[in-house]
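With one protein chain held back, the other chains of the complex are shown just where they sit.
Moving on to subunit A:
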């Protein structure tokens, strides 16, 4: 099944993987600190054995081991109070996770019930719009509300995206704070069994929406009509519009009116588009007198529909504890062969998950280089199509390292040891 052969991953690790960038990103400085030496790495070997509790002296040490074991992928974990490789010899009480990037995982799986273009493991540029909208909101919340600045977005290689927050304050978050932050963010609740999955008002009343949600809503509104109404056309099918009606207040007459109209369209085989249906609905709501409670509940329901379709759906377990492992940036996805490349959140809507550096293509580029030069180099990534992504990473890392340098200097001036 794996389309990626072991000799391909090996060549990739030896010649293309940007080890330095990874090291600096995780370590924040040039000389190795505990952020690196006490950091857990886990390997998934070809054949699926899983090795936890590895840790390394420096970047070369990691590279050597990865080239020796040639795992199909590896994951980055927390920074522990002792070296993970010494775990067996440390008393369990004394071996605890201390620091960890704040991480998020958004997976297309969660959107299967709302996307119409693809199903299962597939993803295309169109349904990527759901992920892109999620990134818009989450990136904004993390920056503006929580004040984080060192946020890295990484394509997961197939159907999702990971987010790593490396600010010092984020690294130090307790599990409890992580839990609180996730609760604060999480909105779309309940399993596939649930229909109405979003509630924004205190006690489901008519109060105001929390500012975090109203800001998210205004970020999402434009995307909603492009993505859900126009592109995905979620309400064209009978099933689709029925779902829409189920999200309106169930005792409202508007449902019967709309159902009648749409059933008739279906019966003559001419279902209207989602845009038209959305308009139908808005028109009906407009007819209701302005200050009535009924109208208020309907308007809230409409807002909640927008959120239910486009608000970020994060995998909360990944974010809630310090010791969760997450696939390293620049790993290969074992079945697609795609590189898990960093993505610029400002250009997330342009990103095309079907067109990212892929191992086969990269190796072809390498062969071409060897033909031209006659020799092999290490760190050949600079001359392949991986380069812009490594540069994006390095830019991100530069900001991080600069801040740490300034902080260190300030601390040194104050005479505190760091």
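Here is the rule we go by: a contact is a pair of C-beta atoms (placed from the backbone, for glycine too) under 8 Å apart; a residue touches a chain by one contact, two chains touch by 3 or more; residues count from 1.
The rule we apply is simple: contacts and distances are computed from a predicted model.
Undergrad: Just go with whichever of "Ciliogenesis and planar polarity effector 2", "DNA-directed RNA polymerase subunit", "DNA primase large subunit" or "E2 ubiquitin-conjugating enzyme" UniProt uses as the name of the absent chain.
TA: UniProt lists the chain that is not shown as "DNA primase large subunit".
Undergrad: For the chain not shown, which residue from A:30, A:67, A:208 or A:256 touches it across the whole complex?
TA: Of all options in A:30, A:67, A:208 or A:256, contact with the hidden chain holds for A:208.
Undergrad: Looking at A:89, A:174, A:218 or A:289, which residue reaches the missing chain?
TA: Hidden-chain contact among the options goes to A:174.
Undergrad: Tell me which of A:110, A:252 or A:380 is the one touching the absent chain.
TA: A:110
Undergrad: Even though one chain is hidden, which residues of subunit A still touch it in the full complex?
TA: Contact residues on subunit A toward the absent chain are 91, 93-94, 96, 109-110, 112-113, 144-148, 169, 173-174, 176-177, 179-181, 183-184, 189-197, 202, 204, 207-214, 246, 250, 316-317.
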